[in-house]
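What follows is a short report on a single structure.
With one protein chain withheld, the remaining protein chains of the complex are depicted in position.
Right after this comes subunit A.
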Amino acid sequence: MSNADTNRDDREIITPEYPRVYLYIRIVQAKLFIDNNYADEIDLENIADEAYFSRFHFIRLFKSAYGKTPHQYLKSVRIEKARELLKEDKTVAEACFSVGFQSLTSFSGLFKKITGESPSSYAARHKAMKKKISEKPLAFVPSCYAYQHGWLEK
């Protein structure tokens, strides 16, 4: 892509022209496509097709709107969903395959890279925390709220 093209594309994004809305709607469609289909085997090509963009143009626009490339965003959605599943007592393998990873190794590696701990240690920590909360919920709620609502133990 030449410099002239790049400049034209950037102008499209920053000027308050009416057609810009259509551009944004397409980027948003791609983002929502990731949010709804992260569990399937989707790749950049599906995502760009979804928004009717050429690949490179699309990556740049997406990044300018969301601060991440579509691929980085897809990975972050998958890891975020995996965290939720692990908190809900799913096994590491269940979490891995239900968020669209094909291999446990790549899932565990990426999970650790993003969250700083392995999926199994993350799950164990949350299980222990959940047990503590269920035994003594008041210990986890600021007492001013508990007082106002009459939750305090007599």
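Things to note:
Here, contacts are C-beta pairs under 8 Å (C-beta built on N, C-alpha and C of every residue); 3 or more make two chains touch, one makes a residue touch a chain; residues count from 1.
The definition used in the following text is that contacts and distances are computed from a predicted model.
When the listed names "VOC family protein", "Acyl-CoA dehydrogenase", "Carbohydrate ABC transporter membrane protein 1 (CUT1 family)" or "TusA-related sulfurtransferase" are checked against UniProt, the chain not shown comes out as "VOC family protein".
One of A:Ala93, A:Ala124 or A:Val141 touches the chain omitted from the figure, and that residue is A:Val141.
Contact residues of subunit A toward the unshown chain are 16, 20-21, 24-25, 27-29, 31-32, 64-67, 133, 137, 140-142, 145-151.
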